[in-house]
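Shown next, in structure tokens, is the structure this report addresses.
Missing here is one protein chain; the remaining ones are kept as they sit in the complex.
Take a look at chain A:
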Amino acid sequence: MKFAVIVFPGSNCDMDLLCAVKDILGEEAEYVRHDADSLAGFDGVLIPGGFSYGDYLRCGAIARFSTIISEVIRLADEGKPVFGTCNGFQILTEAGLLPGTLLRNESLHFICKTVQLQVVNNQTNFTSEYQLDEVIQLPVAHGEGNYYCDEATLETLKENQQIVFTYAYDNPNGSLENIAGIVNEKGNVLGMMPHPERAVESLLGSEDGLRFFKSIVKNYGKARANA
């Protein structure tokens, strides 16, 4: 499976994603610049964390209008896996690929720590290697990760089981209903504030993020076998 890791001015978790996929998982991955105009030949897209365009205006708002985003939207429409973590999640909401938005953390503090997450939907292409309701440990590092949407959107998210990860025990940023990660209606675009790519080997303190990427690859292989 060949992944594109999109690099914006200000991305700082692009190398983490590339290493997780290439070095640990053993799949193909390449950086693609924000001003490139094609994602031809890629099977999936990874949008890294960081501070695209310095978080000017709003997190993700300017990145959303980068040249490459129309190609990200095309791949999402084709049903290919698109994953955004942290600033990547913010960009996906700004691009309209995921509903809602990320507000400033309720505490106003930048938080950088390991959090406990509950896998509330393990029936997605991103989470099938986890047990339902399993509690996993992943790091977070963000100032604006407070997920917010209106009531109607929240109802839709619940009805369609689009809430995938919630903060277990302790909500670090004040997000609505403890939401840490959601998937789109079709199930092929996932955004989350925690960083699974920073928890892929025991040296990093947790290997719980590895199964996230394994799920993507496994389900993509299955989908191709059935095609």
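Before moving on, here are some points about what is shown:
Keep in mind that, in the parts below, contacts are C-beta pairs under 8 Å (C-beta built on N, C-alpha and C of every residue); 3 or more make two chains touch, one makes a residue touch a chain; residues count from 1.
What we mean here is this: contacts and distances are computed from a predicted model.
You can't see one chain of this complex, but its UniProt record names it "Phosphoribosylformylglycinamidine synthase subunit PurS", from the set "M48 family metallopeptidase", "ABC transporter permease", "Phosphoribosylformylglycinamidine synthase subunit PurS" or "Peptidoglycan glycosyl transferase". Considering the full assembly, A:C149 is the residue among A:L46, A:C149 or A:V189 that touches the omitted chain. Touch with the chain omitted from the figure is made, among A:A61, A:I111, A:L204 or A:A223, by A:A61.
Counting over the whole complex, chain A has residues 57-58, 61, 65, 93-94, 100-101, 103-108, 148-150 touching the chain that is not drawn.
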